[in-house]
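Missing here is one protein chain; the remaining ones are kept as they sit in the complex.
Moving on to subunit A:
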Amino acid sequence: MAREGLMYTDSDEWVQKKDNNILRVGITDHAQSELGDIVYVDLPEIGEEYDKGDDVNEIESVKAVAEVKAPVSGKIVAINDQLEDDPALLNEEPFDNGWIFEIEMTDPDQLENLMDLEEYESKLEE
């Protein structure tokens, strides 16, 4: 269900550490499976700043609307605009081509609040 080497949030986002305090963010396979077929992704603007836990963007599926939250505080530096034309990428490749945005974090200490694979999987089993 989830993947080694990534970090996870309580609200089912995955976080991948890249260079220079930049993090790539998406939703987990579990999250996309709960949402069902995704029909629309409302992407954030590059340059927008968010605090940890803020709603960054919305994902609409055939049965619900869900918010993607900022896993850490920071500034959006990239978005995956492929999702505008092909939101199903979130269902098909949630950990790869279905990534949503990249955020440059202001406080690397916040990474300590994220879960590793083992912790996330045990949360899912609850």
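In the analysis below, a contact is a pair of C-beta atoms (placed from the backbone, for glycine too) under 8 Å apart; a residue touches a chain by one contact, two chains touch by 3 or more; residues count from 1.
Going forward, contacts and distances are computed from a predicted model.
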item	value
Which of "ABC transporter permease", "Heme exporter protein C", "Sulfate adenylyltransferase subunit 2" or "Probable glycine dehydrogenase (decarboxylating) subunit 2" matches, in UniProt, the chain that is not displayed	"Probable glycine dehydrogenase (decarboxylating) subunit 2"
Which of A:37, A:51, A:96 or A:116 contacts the chain that the document leaves out	A:37
For subunit A, the residues touching the chain missing from this view	36-40, 62-64, 87-88
